[in-house]
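Some chains have been omitted; the remaining ones sit where they do in the full complex.
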Amino acid sequence: MPLDKLQQWLPKLVLAPTMVITLVCIYGYMGWTALISFTNSSFLPSFKWAGLKQYAKLMDNDRWLVSSTNLLIFGVLFIAICLVLGIFLAILLDQQIRTEGAIRTIFLYPMAISFIVTGTAWKWILNPGLGLEKLMRDWGWSSFEFDWLVNSEMSIYTLVIAAVWQSSGFVMALFLAGLRGIDPAIIKAAQIDGASKPTIYRRIILPCLRPVFFSSIIVLSHTAIKSFDLVTALTAGGPGYSSDLPALFMYSHAFTRGQMGLGAASAMMMLAGVLAILVPYLYSELRGKHHE
Amino acid sequence: MANLQINQVRKTYGKAELETLKGIDISIDDGEFLILVGPSGCGKSTLMNMIAGLEEVSAGQILIDNQDVTHVAPKDRDIAMVFQSYALYPNMTVRQNIQFGLEIRKMPQQEIDAEVERVANLLQIDHLLDRKPSQLSGGQQQRVAMGRALSRRPKIYLFDEPLSNLDAKLRVEMRTEVKKLHQRLGTTIVYVTHDQIEAMTLADRIAVMKDGELLQLGTPKEVYETPANTFVAGFIGSPAMNFISCQVKKDDSGLYTELTNLDGKATRLPAPAYLNRYLGEQVILGLRPEQITHYIPHKAEDQMIAKGHYDVLVTEPTGPDVIVQVMANKQEISCRVDPEYTPTVGESVELMFDCNKAVYFDPHSEQRIQPENSPSQASAA
Amino acid sequence: MNNTAIENSNISKKPLQPGRWLIYATLLLFALIYLMPLVVMLLTSFKTSADIRGGNLMSLPTEWVFDGWSKAWGSACTGVNCEGIKGYFCNSIQMVVPAVLISTMIGAFNGYVLAKWKFRGSDLFFSLMLFGCFIPFQVILLPMAQSLGYLGLANTTAGLVTVHVIYGIAFTTMFFRNYYVSIPDELVKAAKLDGAGFFTIFFRILLPISKPIFMVCVIWQFTAIWNDFLFGVVYSAGDTQPMTVALNNLVNTSTGVKEYNVDMAAAIMAALPTLVVYVLAGKYFVRGLTAGVVKG
Amino acid sequence: ENKGEVEVLHWWTSGGEAKSAAVLKVMLEQQGYGWKDFAVAGGGGESAMTVLKTRAVSGNPPAAAQIKGHDIQEWADLGFLTTLDDTASSENWEKVLPKVVTNVMKYEGNYVAVPVNVHRVNWLWANPAVFEKAGAKVPTTWDEFIAAAEKIKAAGYIPLAHGGQAWQDATVFEAVALETMGTELYLKAFKQHDPDALGSPEMVKTFEKFRQLKQYIDKDSPGRDWNIATNMVIEGKAAMQIMGDWAKGEFAAAGKTPGVDYICAPAPGTAGMFTFNIDSFAFFKLNDANDAAAQKTLAKTILSPKFQEVFNLNKGSIPVRLDQDMSPFDQCALDSMATFKSANKSGDLVPSWSHGLATTSQIQGAIYDVVTNYFNDDKVTADATVDKLVRAVKAAM
């Protein structure tokens, strides 16, 4: 019966638009970018074939090297710290805190404010002459040193700080949710088995939160790779380009410096990186789930 | 090895309006096997959790080895428990699940391994040791939950419906294992079950609960043969006891009650002397199906036994026996007959009523009518 | 909200243990740290320009003035017209509301299909989609602009909404899919036997129990879209620019004079809607996450 | 009304700039044309350029866009721009505008853009009070500058207020370069990109001097916005700042008067030289005739003396028209204008590469990277950097 056929096709039909969109607007455009990266498009896209020239340029452009190593440092630290902090706060908040609602909101609000401006605030706070350092010294701790923002060695870490500030709240929420989702009976059982609270968290609860780790890591790495507002607002890549990140590199070359080909090439490299690191993880996780 | 006292324990859950447990009083001797039965939602699991220290006690106290542990942390009570909802650690393999408690208690590894092996064999899950709980069927999970408890040697075992998800065969085997375990270790055990046979065969004493109250606490025999009231009588035993309301009459050969079949012919059921005070009044006669059987010659002369013909409404062969439904005093009554005598529906069969174990209830209080100056059975207030 | 056994175990019951105090102290400390930037912004917004030039940003204003706020709201320049940012609120609203709703709805449908009507390759597609989240948006600016041009949506609110929807569904789909996966298949099977079809099942059975995850999606999308600058500036028309663009115009002057108190006031105002959403819906947020995202 | 309307993309979004733009709008509307404002601030027009590109690609560019220096050529080269020759001739721009300026505005001999103003980049802003306290005098040459800086430093003030952002580094570097290399070599290096010039010993010298400055800058400078730096001068925390004449706006906003509270002098050793930075509007091809008409009117209006006056008074820059009546302008502006004219004759009028007047954005960016990296990394030597510069510029060409 035709109506049946329809029922059979409905799911695919419903998913079809998204599929098309995904294919065109994500993979299509990726392809487009890939194409551009093989041309010597400068000011605007053009299709004069240039082979691997752009990639070659990219490879001996030491700003690119700096920014890609930065992304590595930034990404790893950012994700790690966010997870640790998020879990830590979540666990604390899970102890039947009276003012939970308020505190939770405080940890979450950074997500709500765009970096266009919090960037400025952070710039001040981290700036030795204006922010923390000055404050501490005004309060009499004269030996207090905190000049990462203006120190080419350390500037990248200030990005980590600000980024963690913005995202850890969300991770906290995720894990809080995870903790709430765990079957109380399991914990009871562990108590009966004589496990102490820390042991229960270490041996039972956290391992149970694997899916949460998965979601968090997806969201976080997604944030890390796309960090753009953050950099522009906080350090604009400086001092020098010591805190440059690929997203910024790509943007400024593709748009403000009229080196679209180079920009595209850098974008492709970024994607390649993501592919190399994330896909195996994605795969293993999604596979893993099917068994359960 | 420990005794356990539960004194006037009450529980009201945080948001709930009415009490879940309304003052439970049970004292369990060292090495005793107590079984909790009662309809779903009557508070069995709650009570178990409180014994284990997993739920706050709203009122009353709990003593283990005569020490008040009402406010002692679970891990310091040295209790092992099997949860109704298995509560296996999803992140650990079966093996890790079982040995977790032992590791915590710093047992040397080789002993742990030995122990795990032992328990795994006992429960027939040795081939599953390296699976995750999510890869197990309900029955298998339940056995792992058992294993987790059995691998320890606590003062008290708490089992909350530990066999409910096993198929009949496995169930019987596990039941025997538990029984052996108890005989070997002699550990005090509190055990919740919905299963009649389990209750009857395992328990030293059975506690029948209803709506958070303890209705009767006694040996299986007591509970089965001298139930405190109609609820207990009806709840224990399957098919359930027949309740026949009838009048107590008297003639020269003594007290009796009457069953009348559809064509009005009455069967005279001899009644015990202590029903005297109910002479002429209505009582509820409680007869279990197996006390109403096909004609068995060699019993015939017993003078507490009556005979009568009744028309068969329904027959239910259960395998070993056939449950026959007949009509008496306008009520359906089920009787248990031997398959080889299986009657056909509509046919009139001669039934034998064994009144030796008949019990009588007061129609108003629904309490069992007790022989005067007979030591009243241990039954809750 | 189901509270874990740890909580109602005797251990943590007694509120006045030193341990408890430690917990509260730590939480408080972190709360303060997290609040710092907001405090700085607030303080600054109440200072006079002179006060700010004075320099110590952590110090209280010498005199509390609201010029910053009134100006940011009413008279600050964001271009040739100096009417503050108030006008841009409804621009943003007009864009955010449809974008959020549409992307959430689509996400719900996709999640429903991916979780309950799996077909060959649906899982693969899901993974592809997830990976899609990772392309840096700067990459797609131009091709997307071109496509919008073809569609005649270039620099219209509709176009902007479309873009936000397109790049939002990856996440909304993930949220809903994970949520629906955690709902037993028997539910759908039962409905099928009751004679319900694809849509009936969705609207009568699943949607009604999707409130928590719905909340998560809305909050997530709302935050993302409300705060988005890149798409906003590139795909909006001059007169329908969203909040963030106005804010940027206000803050990021290149060779003009900076008025930080105005900037900060504007920034806080711009963030208010999202802040409100968080304060109001924060509870549901965690609940929703519990229900959905977390059960990957 | 059936008369056309122009959509104008610009990044004048704050204070004086915005007011000036508003004036233009009003003037246009007085002539009955509509003004559709499309302001995108950020990073000296970077965001605006991005937007412009996407809009061009999506097929509906604005009527006019604030495009600077060399980018005008790029856009024209891609065939996006329309010609304004008729307006030019009717308004005879050839006469009123200096050649240097018109060159920037023309593509293959046709006008495609209109200049709005001229900024002088090589200014030195000084706070006399600080100089007094330090017993120093405002420097005119490099050596004087060093001497003064030492005195000021000794007196416990910050000699040079600076914001450590790439473009500010470049701005200062540019001033030093002009001083060290002189006009000719400067043009060779930064306009023709002659490798010899780029690799010349003078360039090495420039870098060395450039680094010398660092000791007169406080360590907190990196990332600082230029106007914070300016405020340091205003507040008397710092003595000097090297910055374009838009800095005047900050002083004005703080209610300071030129000559009294602050002094505007040419950057050390660049007296009589003039690095110009011209804001200009390029005009895009439109198909609607009415709008095209509006476009022309806009072009005309921008160069009208009235607008030139209002706008530049606000902006701190000077008018492009040589025949402009300068009476309403302040001293700094007058000086600026004077130098502009004299330099125009003497040929010391050079485009500011750091603001994109001299070269393509690729090369500009490349040089930015080299300069800012050198300035923030004390380990690299001047020579090494010069080599790097040569290679970078070559790669970007």
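Order as written gives the chain letters A, B, C and D; numbering starts at 1 within each chain.
Going forward, a contact is a pair of C-beta atoms (placed from the backbone, for glycine too) under 8 Å apart; a residue touches a chain by one contact, two chains touch by 3 or more.
A quick note: this is a predicted structure, and the numbers were derived from the prediction, not measured.
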Full-file chain stoichiometry, since only one instance of each kind is pictured: A x1, B x2, C x1, D x1
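The rule is simple: only the chains that are shown with their structure count from here on.
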Farthest-lying chain, centroid of Cα atoms versus that of chain C: B
Two chains sharing the most contacts, counting C-beta pairs only: A-C
Cα-centroid distance, chain B relative to chain D, in whole angstrom: 94
Gap in Å, rounded to a whole number, between the CA centres of chain D and chain A: 37
Multi-chain contact sites of chain B, meaning residues that touch two or more partners: 53-54, 73-74
For chain C, residues that touch 2 or more chains besides their own: 5, 9, 11, 55, 141-142, 248, 251-252
Complex contact set, residues of chain A against chain B: 183, 185-186, 188-196, 199, 203-204, 207-208, 210, 291-292
Touch list for chain A against partner chain C, complex: 7, 10-12, 14-15, 17-19, 21-22, 24-30, 32-33, 45, 89, 92-97, 101, 103-114, 116-118, 120-122, 124-125, 130-131, 134-135, 138, 165, 169, 173-174, 176-182, 184-185, 187-188, 191, 197, 200, 209-212, 214-215, 218, 221-222, 225-226, 228-229, 246-247, 250-251, 254-255, 263-264, 267, 270-271, 274-275, 278-279, 282-283, 285-286, 289-290
Chain C - residues contacting chain D, complex: 49-50, 53-55, 77-82, 141-142, 145-146, 148-149, 154-155, 233-235, 237-239, 245, 248-259
